[in-house]
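Below is a structure I'd like to ask you about.
Every protein chain except one is present and positioned as in the full complex.
This part shows chain A:
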Amino acid sequence: MIEIKDLHKSYRMGSNSLHVLKGINFTAEEGELVAIMGSSGSGKSTLLNILGMLDLADSGEYTLDNVPIKDLSETKAAQYRNKFLGFIFQSFNLINYKSALENVALPLYYQKVGRKERQEKALNYLERVGLKEWATHLPSELSGGQKQRVAIARAMAAEPKVLLADEPTGALDSKTSYEVMDLIQKINDEGNTILVVTHEEDIAHMCKRIVHLKDGVIVEDKKIEQVRAQQYV
């Protein structure tokens, strides 16, 4: 599903440049649930941004679902993001003047799905994250866990190939964190490919595979026995 070869990325900070990713090689199969771990500054967020086509690599190859991702215009990138990727952010990033339903429907709107169908689909996804009754509420009326679940529903709505979660539990207490992870595991059980960036060990162990990043290189890549979040909820 995802294939990365010898990925390099450096940022220029004034006169000296900061080499963040120093040759990353990585593959993820369909249906995998991968945790990307590392301390801050290890380059995990940069890697996720490149995977999410929000940032461009300096060199290296990136193939997503057999489509080579390179030389992207902004228009093309937007198209690919919409078609291939769902984002889940640490700070939820819901649009605060739109209701939960409208937020979830947004990616469908960009796919030019008709209004009625869009709302039906969005409501369906809200139901799957258990927030059907909250559809008309604004994000400000929701709790953190609820917001993140709306964000997950939104990421799912466009039926992307890959879900990218950047510290999805970073802003949540552990109980809601487990609820969110439970949801992510269930989505993964349905066969979706999910990448989770985290620095929390317990969260990482709820994935099926952990990739450790340190100073811009992968130092460890192992499959693990998944801890089900269900038992903590």
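One rule holds in what follows: a residue touches a chain if its C-beta (ideal position, glycine included) is under 8 Å from a C-beta of that chain, and two chains touch if they have at least 3 such contacts; residues count from 1.
FYI, contacts and distances are computed from a predicted model.
J.: Among "NAD(P)H-dependent oxidoreductase subunit E", "Helix-turn-helix transcriptional regulator", "ABC transporter permease" or "Chemotaxis protein CheA", find the name that the UniProt record gives to the complex chain excluded from display.
T.: Of the names offered in "NAD(P)H-dependent oxidoreductase subunit E", "Helix-turn-helix transcriptional regulator", "ABC transporter permease" or "Chemotaxis protein CheA", the absent chain's UniProt record gives "ABC transporter permease".
J.: For the chain left out of this view, which of A:N25, A:T63 or A:N93 touches it?
T.: The one listed residue touching the chain not shown is A:N93.
J.: Kindly state which of the options A:S10, A:T63 or A:N82 is in contact with the chain not pictured.
T.: Of the listed residues, the one touching the omitted chain is A:N82.
J.: Suppose we count only contacts with the excluded chain; which residues of chain A make the list?
T.: Its contact residues with the unshown chain are 49, 52, 54-55, 74-75, 78-83, 87, 89-91, 93-95, 97, 106-107, 109-111, 115, 154, 158.
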